[in-house]
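The complex is shown incomplete by one protein chain, all other protein chains being positioned as in the whole.
What follows is chain A.
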């Protein structure tokens, strides 16, 4: 009711998903000496020059912005690993490859704030974009199979946080509609079968599906 109220309190914004990703742990190589930090979210450090240490991404980026460290990109962000993932991603029509839950946000944050720490950044970037595209396309096509998902549960293994967040509003509503309209048509019921209205209802969700 207040002006600032979020119209969809139950949906996460992209910024909120990024906020969660910023708590993921990453390796940095500091170039200065600093006492340990006893933060509310945990204890990190002490920091010594050239000694690898692990911190949350937000902390790594804060240090990086001030030129106090180099960030070590996670191993899955290497060209070899990404090429392999892209290939398997293209090979399989259904399955999604295992990637970190926050791969979209983490890679984006590192591209934005630590470009000089990523070797072959253009290659890495285009590989990740390709992977994203292939996966989003797969998400879209797999939505069609939701048509026979009249059940109350749909498995979405290995989908990442951002992917989930993008499909959530639509898929959530669609499944709810299937659920609502689904049941009376499943069991032949003489009263309902003869009723033309119920036949029309049967088709309605189908059309909704095609639209996407």
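Assume contacts are C-beta pairs under 8 Å (C-beta built on N, C-alpha and C of every residue); 3 or more make two chains touch, one makes a residue touch a chain; residues count from 1.
In this section, contacts and distances are computed from a predicted model.
According to UniProt, the chain absent from the figure is "DNA replication complex GINS protein SLD5", selected among "TFIIH/NER complex subunit", "Putative prefoldin subunit 5", "DNA replication complex GINS protein SLD5" or "tRNA (adenine(58)-N(1))-methyltransferase non-catalytic subunit TRM6". The hidden chain makes contact, of the residues A:39, A:52, A:95 or A:123, with A:39. Although one chain is not displayed, its contacts with chain A can still be listed: residues 1, 5-6, 9-10, 12, 19-20, 23, 34-35, 37, 39-42, 58-59, 62-63, 66, 68, 151-159, 161, 164, 168, 171-172, 175-176, 179-180, 182-184, 186-187, 189.
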